[in-house]
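Only one protein chain is missing; all other protein chains are in place.
So, chain A:
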Amino acid sequence: MKKSSIILIVIIAVAIAMILVIYTDSSTYSTFTEAKEKKTELYVVGVLNKEKDLIYDPVKDANLFSFYMYDNDSTECRVVFNGSKPQDIERSEQIVLTGKMEGNVFHASKILMKCPSKYNQDEVEVIEATTAYLAK
């Protein structure tokens, strides 16, 4: 067999493996209800419940921030973030959480927010907060 054919076969094999792994690594955008069933880490997209208090008291615990969020099915859930409160979350118009459900509380490891810019409706700033940087 020619060397180039062998190389070609190897590359195709690696490519197939890659696609499979990317597929298994990829996650889904889901809801709190699904998160309860699956118990794995996933994304939940939703909006902040601005009527309930955002709780962050660094004097008591600098690594605990909790709030309530509605997911896309309008299910409300308490979210706990093991880190400091991301600035400007009050203004956010959409939140993408990464994390998993434990009991009735969603433990977020990452919070990605979309905030409307103060003046311009079609401009959007994206701010990210993360705690799980050293997730080994």
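Just so it is clear, a contact is a pair of C-beta atoms (placed from the backbone, for glycine too) under 8 Å apart; a residue touches a chain by one contact, two chains touch by 3 or more; residues count from 1.
Note that in this section contacts and distances are computed from a predicted model.
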Task: The complex's invisible chain, by UniProt name, from "Tripartite tricarboxylate transporter substrate binding protein", "Autoinducer 2 import system permease protein LsrD", "NADH-quinone oxidoreductase subunit J" or "Cytochrome C biogenesis protein" - done: "Cytochrome C biogenesis protein"
Open item on the list: Touching residues of chain A against the unshown chain: what are they?
Closed with: 2-4, 7, 11, 14-15, 18-19, 21-22, 25-29, 41-43, 45, 56, 58-59, 61-64, 82-85, 87-88, 91, 96, 98, 102, 107, 109, 112, 114-115, 118-120, 122-128, 130-136
